[in-house]
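A short worksheet on the structure shown next.
Only one protein chain is missing from this complex, and each of the others stays in its spot.
Should a chain be cited, it is by its letter among A and B, assigned in written order, with residues numbered from 1 in that chain.
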Amino acid sequence: MAVTNILILVFGLGVFAFYLGRARSLAIAKPLGGIRYLHSLPSYYGFHSALWCALPALLLLALWVVFDDPLINSIVADSVTGSQAAGDTASYNLLMNKISNVSAGILPRDGRDPEILAAADLMTRLQTLSRWALTALILTLSITGLAWGWSRTSQVFRARQVVENVVEKLLLGCACVAILTTLGIVLSVLFESIQFFRSVPIFDFVFGLEWSPQTAIREDQVGSSGSFGAVPLFVGTLLVSAVAMFVAVPVGLMSAIYLAEYASKATRSYAKPALEILAGIPTVVYGFFAALTVAPFLRDLGESFGLSVSSESALAAGGVMGVMIIPFISSLADDVITAVPQSMRDGSLAMGATKSETVRKVIIPAALPGIVSGIMLAISRAIGETMIVVMAAGMAANLTANPMESVTTVTVQIVTLLTGDQEFDSPKTLAAFALGLMLFTVTLLLNIFALQIVKKYREQYE
Amino acid sequence: MNNSMTNLEKIRKSLSRRNRAEGLFRWAGRVAIFLGLMAVVVLFVDIIGKGHGAFRIAYIELDIDYDPEKIGIENLSDPQQLAGADWQALPKAALNKQFPGITSRGDKRSLYGLISNGAGYDLKDRLMANPLLLGDQERVWILTDDDIDTYYKSWLAGEPYAARLSDKQVEWIAELHEHGKIRLQFNANFFTRGDSREPEQAGIRGALVGSLFTLALTLIFSFPVGVAAAIYLEEFAPKNGWTDFIEVNINNLAAVPSIIFGLLGLAIFINFFHVPRSVPIVGGLVLTLMTLPTIIISSRAAIKSVPPSIREAALGMGASKYQMVLHHVLPLAMPGMLTGAIIGMAQALGESAPLLMIGMVAFIVDIPGGFSDPATVLPVQIFLWADSPERAFIEKTSAAIMVLLSFLIVMNASAVWLRKRLERRW
Partner (left out) sequence: MNVKRETTAKPAVMDTLEISEHQATVGHCFSDNAKMTMRNVNVFYGEKQAIFDVNVDIAKNEVIAMIGPSGCGKSTFLRSLNRMNDTVEGCRVEGDVRMDGEDLYAPKLDVVELRARVGMVFQKPNPFPKTIYDNVAYGPKIHGLADTRVDLDEIVENSLRKASLWEEVKERLHQSGTGLSGGQQQRLCIARAIAVSPEVILMDEPCSALDPIATAKIEELIEELSENFTIAIVTHSMQQAARVSHRTAYFHLGRLIEVNPTEQVFTMPEHDLTEAYITGRFG
């Protein structure tokens, strides 16, 4: 039976269990003189039965789905011992692919090595067996659970406590998804990176000045073995982010100040949402805008001044990224500026300070921690932004600080290295994870630091 | 007071300079707002200016003769014959009839280049829908090639772009135009078809359906889990290190670059759990993890805004904590949670970077029929088209962006509406 069908079955049984449990409690209550003599409401007895019926079965199902394939694969792989046996991971993957394709009937059986055919048959058999075993086990488990839950229903049984306890655990489990996600990110990125650093020394990666990830496909191929010096990418990322900040910080900050301190209520109620539209536009749209409108415009503009601006200049990508970040900075700055107590403004204005003096000399200094952390969050966003640079920045690593030239960034390289068909274990692919590790670490540090500042700042005025 | 008088003079002297600075500062603020709003306007004008044309496409009217011999088919229910039939021969013959006397190979190629190479299949569909047409004649509007469409539109606009056309083609189009045999029609293909290498046949249906499947999964996974997590953190979590750790994790995840989630999906879901690439399941899972922090944070805010007095009233009646949450807090917080969910979904709908990592960037012609069919999503489709060299794809890309933006506008507007309509003020 397919997994979805089993799922539906288990849910059906669960609903059935609910009604059974409830019915039993009602039956118990009747001679007692009504449900008030039960410990819990009838529906709790129902839920209790349903939980016993469905929860263990679902747990088993999840485990089975996770460990099913790897287990079968390893058994099948072990069965191949002859000429076809795999030496390294790459050929192992190839072999398993072949076997599973033959088994699924995607590849024709004619003219295959008998050993492969045998393995494919074994795989088919094991898979069928696994399905049946799973179905049988799940059914047994569900029904046993149901019976157990049902049998426990009695007048004094504390069904509500039990159900609520289980539900609390479930809720906790949901809350822990966030931790699991972080763990998953760290593990996946770290694991692949360590593999990468086995073939490319970490020092060469972090401090190397040359980036050309093309590795030889065959061992004997002449030419590059690939160089993985990531400095040009770091510099490119910083350059694009710097351009973005150059656009976003003044505009975002000044508009926040204007909206918070100068604008009338009516202006504010229109201008603020209008600016926030910028935050809701998907990055792929900005990428398109940067690549097809801004970049040619800047190139032509540069030409008319006698400057040569690349059509994939850091200026175009960074400028558009800056536009994207404007609302981010302005809304964060707006939050911290409006959090500065009115008494500060009154104090300064009553001294005879003009509004701008009040803003510059009292409000901004008071809001500075919040503003700085907002800018840090914005930088982290600029560093991690992908689509705009993928579409509008260059592909070739270019170590330069000139924003009119084409540069490439960490995120662009991650995308280029991982799209298209590659072996998962080649240094080229693994390099993407090493870059991902760098990206994750830097943005995480920026975020933690920024959130810490914000927290401190909030406490100051609360 | 002598001292005070000199002070007053000093203040008066400084006034004009300070008022100038004040004015400058105020203007700087105005300019900043103006620049921000200009960016919005320029972006929209640019996209709409580039994309509005794609909703109409040029068709040529031709007399089609469904001659069984020409197609090479006699029996419409014979699959073998259907497979071997030369459908493109139909419009080609009609073109020859429309412009007689063209003999050279180059000219013929130019002539046949007027129409889309999918025109024959469109005619096949017509024929299959109405088998009586076989052997009969009919006047049909035939889809043009993308270059012809681009040229015709630019020509109508008064700035002809003929770089990719032969001189003959330009003449023919002028002639067709004179006889009213070429015109712009609503581009239904754009909404009913999947992707194609030929711009005139490419549509967003496949991507839209892919987005729908992916988003549906994202919503199914992320909303219950997010709400459950929020309830736990707000109502049940003890204040201890573990809870703090969860909180820090959520806040940080909300700021992790989306591409990192792509790496996670690639390494964990695809490489470890062997979920197939390019399918909505894996896309939905990745987007779930990505939108979860948003949903948790907004749900928590919604729960927080329910006043404690309601909780106390419920507990005071002897309700258990769960009954209090289920019967009172949750219904009151629901509008806020839904608003958060819509905003999270809007984010997920516009997201493309992590999906590139998990193979949802493949060229997929078929419209996906389920959660495990290879699919792409609207933003990735935009990315793919933006990368295509054909000029006609610029128009398509902008039009697809317009569709995407209108979805986002509707979603965000409904979130705003929901907030205004249903959220209570305490």
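Brief remarks follow.
Operating definition for what follows: a residue touches a chain if its C-beta (ideal position, glycine included) is under 8 Å from a C-beta of that chain, and two chains touch if they have at least 3 such contacts.
Here the structure is a predicted model, which is why all the values come from computation and not from measurement.
Across the whole complex, the hidden chain's contacts among the shown chains comprise A, B.
Considering A:T81, A:S304 or A:S343, the position touching the chain not shown turns out to be A:S343 (whole complex). Of A:I202, A:M351 or A:M395, it is A:M351 that touches the chain left out of the display. What subunit B contributes to its contact with the hidden chain is residues 1, 3-4, 7-8, 10-15, 18-19. For subunit A, the residues touching the chain absent from view are 264-265, 341, 343-354, 357, 361-362, 365-366, 460.
Note that only the chains that are shown with their structure count from here on.
Averaged Cα coordinates give subunit A a centre that lies 20 Å from the centre of subunit B. Listing the residues of subunit B that touch subunit A in their complex gives 11, 18-19, 21-22, 24-26, 28-33, 35-37, 39-40, 43, 46-47, 50, 224-226, 228-229, 231-233, 236-237, 245-246, 248-253, 255-264, 266-268, 271, 273-274, 289, 292-293, 296, 320-322, 346, 349-353, 356-357, 361, 379-380, 382-383, 386-387, 394, 397-398, 401, 404-405, 408, 412. Those residues of subunit A that touch subunit B in the complex are listed here as 66, 69, 160, 164, 167-168, 170-172, 174-179, 181-182, 184-185, 187-189, 191-192, 250-255, 257-259, 261-263, 271, 274-275, 277-278, 280-285, 287-289, 291-293, 323, 326-327, 330, 352, 354-357, 359-360, 377, 380-381, 383-387, 390-391, 411, 414-415, 418-419, 424, 432-433, 436, 439-440, 443-444, 447-448, 451.
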